[in-house]
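Here the complex is missing a single protein chain, while all its other protein chains stay put.
So that you can tell them apart, the chains are marked A, B and C in the order they are listed, and the count of residues begins at 1 in each.
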C-alpha cells in the first residue's frame, strides 16, 4: 500500500508491504524492516533491524499522532495517486481563522487589523489554566480581523483572529 | 431494581434506587447512600456517607468481580422474583468436574477413586508456572474419577477429576 | 505550645499536592479529607483519600478559593486541622486567621507571619533588619508615577518592577531603560490591581544572568529552626520553574553555609513556624540577594526530601501538632543529588500552550531512584480550570551525573497519550550539553528553545512508517476499501504548504 504522508510540514511517500507482524516499509528512499507488536491499546514496539523503538499512537481522523520519548509528531496520511508521484500545482492557502483552544481570558491584543505579520508572530495573549499564553499566527499575511478585545472572556472555539 | 446477589457463598437481597450518579442501595437490612463515579474504564470511586471507597470492577457473565484493596469478591446477580423473597427448594448439586486451570504437569495424585473427601481437601498436585499447586475438591462427596496420573502433562481445560 | 495530635486533616487543595498530603496523612495514621469542585469528583486526590467533600463549582473562586466553603467542609467532616498545600489559599493570611479563630490547626505559619512575609516590601524590610542582603531597590511600596520615576533613577537601569502583593510572575516587568518606564509601570500596576486588588509596586535592580536558588527551612513552635540546604531553580520559563535540583551545581560549600545561616536568621527574627522557603537570586559573582519568602510548602519540595531523607509534609503535620523538630542542624546532610522535572499539560511545540484533555493512556517510569508524584491517571480528563501540572518526576542518584542518567532513563519510560506534555522537551534538555555542564542561569530555557527548535532533527521517517503500518492494519481489521477513508481538511491544506516549500 502506498501513502502520501505529511509529517510536521514535510511530505513523504510511504510504501508498506507485508502483513501479520512483519513489514517492509519504504519512506522516500529509506527502507525499514519492521517487526510490529501492539502492547495494550495505545503502545507499539517496533523492532527495526534489531533496534527497539517504543511508540505511543493517538488516533486522529486521517492519520495519527506518534509519540516518541523525545518528540511528538502528527502524521497525516492519504492514499497515493495510483502510479503517480507526489506533485500537482501548489494552490494558494486561504485565510487562516484562529479560534480559542480552550476557555480563557484575553489578556492583551498585540496587533492591529491590517498589520502584516510573519508566521509565528504573536497576535494576542490569552490566559488559560493560570498561565498567559501567546497565540501566534500560523502563517505570514495580513491580519484581516481581530475578533476579541483586552479582558474579554472566551469559550473554546471562539474566533480570535483571521490572518490571510 | 431488586436483585438476588450471591457473594462468596452468601445470598443477599439488593435493592437499587436512583440514577445519574446518586444511588440509594439496600442490601438485606443495610442502607447505603452512594455517590458513584467511574474513573477510567475499570475503577469506580464510591462515596458512602462521605467515606470514600475505591474499587476495581472486572466484568463477568451474570455479575462482576469487585476488587478491594484487601479483598477480591465475585458477585453474581440475578433479578429478584417479583414480589417474592429468596426461596425455592434447594436442589442437590450434581457431580463437580475439575479441569486444569492452565497447562502443567501432574506431580502427584493424592486420592484414589472411591475415596470420600471433604470440601477443600487436596485431590492432586499439579506443577504450573514453576510452582506446585494443590488442586482441591470444590465440594464434599465421593471421588468418582481421577482422569490423570503422576507425571502426566495436561493442557488447559483437561479433565482432572470428578467429585460427586 | 503543647502537643495536640492531629486526628483528621482537611486538605484545602487539589492535584498532585493534595495527593502528596493524603499520602503523608495516611502514613501517620491521620484521617485525610479531600475537598473537590464539581470538575474534580474523579480527581486522584479524591480517589486516594478516605473521605471527600464537595465544595462547589469548577471555578476556583467558588470552590478552592472560597474560605467559607472550605471552612464549612471542615466543620461538616469534623476535621481538626487544615493543610493548604501551595497556591490557592496557602498564603492567604485571612484564611489562616479564620482557621485560628475556629480552633482549626492551620498547617503552616501563624496568620501574622503570613501577612508579614507575604507582603513583599515588608518581607524585604524584615530581611534587611535580620542582616540578609536584598536586591538593591525600594523597601516601601510605591504608588504613583512620579515616585516610581524618582526611585528608578536612584536604583538605575535595567530594573524590575514587581507587584507588592504579587507572586507567580504577575505584575512583573523588566525595564531596560528610562524610556520604557512609564508604559511598563502603568501595565504592571494595572495587572497587579487585577490579580491582587492592590496596585502598589516596588522596584529592584535587575541582576545580570542571575541564578535562582532557594533555601528550605523548617521551624517548630518551640524556637528551633533548621535549613535543609538549597534548591537550584534557574531552569524556568517566564518565571515558572520547570526543572529543579539539589544540590545546586554551582553553589559552593561556603555559599551554601552562608545562605543557610541567613535563612535561619530570618526565620528566627520573624518568629516563623513550619516549613518555608527563602528565594534568592545569586549573581555571576556568587553573591546572594534575598528575593522573597514563600510561607508554605513548595512545589519542588521533593528534591530536598530525596537528598536529605526528610519527609517534609510529615514534619509539617508534626510541627502543626506542636511537636519539636526531631533533629538538629548538624545532623542534616545532603546525600547524592536529586532532579525534578515538572510534567505539564503544555505543548512545547506550540509555545507551551496549555493542553487540557483526556489522558488516553499513561505509563509511568519506575525502578530504583525514581519517584513520580502524580495527580493524574489513565482515563482522567485534565480540566481547563486549574494549572497544567500533571506530575513531578523526581530522581535521586549518587551524583549529579547519575541523577541525569537516571532522569534520562525515566523520561524514556514515561509516556502520556491524549494530551501533549512537556516530557519530550525535558528528554531533549537532559541531553543538552549546557544543562549537563550545570552552566546555566535563568535565561536557559529561552535560549535552549531558540537554538534548538528549528535545528533539531525530528524522526519524521519513522513516524510516517509507524503511522502507515497502523493504517494498513486498521484497514485490514475494518476491511474498508481505501477510497472510503476520510481525508481531513487540514491534510489537504498542509500538503499544499509542504509542496510549496519543496518547489
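Miscellaneous remarks
We take it that a residue touches a chain if its C-beta (ideal position, glycine included) is under 8 Å from a C-beta of that chain, and two chains touch if they have at least 3 such contacts.
Remember, it's a predicted structure, so these values are computed and weren't measured experimentally.
In the entire assembly, the chain absent from the figure touches the shown chains A, B, C.
Among C:140, C:311, C:349 or C:432, only C:311 touches the chain that is left out of the view. Of the listed positions C:140, C:182 or C:363, the one in contact with the omitted chain in the full complex is C:363.
Interface note for the absent chain: among C:92, C:374, C:421 or C:442, the touching residue is C:374. Although one chain is hidden here, its contacts on chain A can still be listed: residues 35, 37-41, 43, 45, 47, 50-52, 54. Residues 19-20, 23, 26-29, 48, 302, 305, 309, 311, 335-336, 361, 363-364, 366-374, 377-378, 398, 402, 405-406, 408-409, 412-413 are the ones on chain C that touch the missing chain.
Although one chain is not displayed, chain B still touches it through residues 1, 3-12, 14, 16, 19, 23, 25, 27-28, 30, 32, 34, 36, 40-44, 46, 48, 53-58, 60-64, 66-73, 75-79, 86-88, 90-91, 93, 101-104, 128-136, 156.
One rule holds in what follows: only the chains that are shown with their structure count from here on.
In chain C, no residue touches at least two other chains. Listed for chain B are no residues, as none touches two or more other chains.
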